[in-house]
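Below you will find the structure I want to go over with you.
Complex shown without one protein chain; remaining protein chains in place.
The block that comes next holds chain A.
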């Protein structure tokens, strides 16, 4: 279970997050929506332990981030907004690279299975030869190597075709159901959020936050 208790974050004089709280259970898919600069990516980085809140506390499975951030990082999967892969390597080489350094061991056949599940079969193709949609899938697949309990996705479908978007959405739904992964997902596309997520948290400027059921939006 994730608990976020009254966290605040400011850059220079500007409050990006102010007194924000939320909870989420394993198996849930939570969407984060809001305008540009509202603080979605900042919140995601704080949840991924890549940035510290100025105030407030975060707990994952009852353990605070402050004391256990290194332990938490082993159970977190983070899909950054930028495509965080090595462009000069092939799809499978990228998977092998991060699998070797990951806390969870994976064989080559397991890595291929993972790629197949996400419908990315071009193992031997160099990343710089892939389409935007394929790169996004690889970006997601690498984040799943360590079998995360908690998956954070920062606009994982930005700039890709509808087919790839639907495939990624379906894959995430299966992941939440089958592996009970807690997924937090940001996007600008409300239709996509409604299709994929169970709950939606609206992050507005001036500390406006709303926690809604996705069905309610429909």
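Convention: a contact is a pair of C-beta atoms (placed from the backbone, for glycine too) under 8 Å apart; a residue touches a chain by one contact, two chains touch by 3 or more; residues count from 1.
Quick note on the criterion: contacts and distances are computed from a predicted model.
Undergrad: Refer to UniProt and select, among "TIGR03915 family putative DNA repair protein", "NADH-quinone oxidoreductase subunit A", "ABC-2 family transporter" or "ADP-ribosylglycohydrolase family protein", the name of the complex member that is left out.
TA: Spelling it out: the chain absent from the display is recorded in UniProt as "ABC-2 family transporter".
Undergrad: Looking at A:89, A:158 or A:202, which residue reaches the missing chain?
TA: Of the candidates A:89, A:158 or A:202, A:89 is in touch with the missing chain.
Undergrad: So which of A:6, A:21 or A:51 would be touching the chain we can't see?
TA: Final answer for the missing-chain contact: A:51.
Undergrad: Go through chain A and note every residue touching the omitted chain.
TA: On the side of chain A, residues 46, 48-52, 65-66, 69-70, 73-74, 76-78, 80, 82-86, 88-89, 93, 96-98, 100-103, 142-143, 146 touch the unshown chain.
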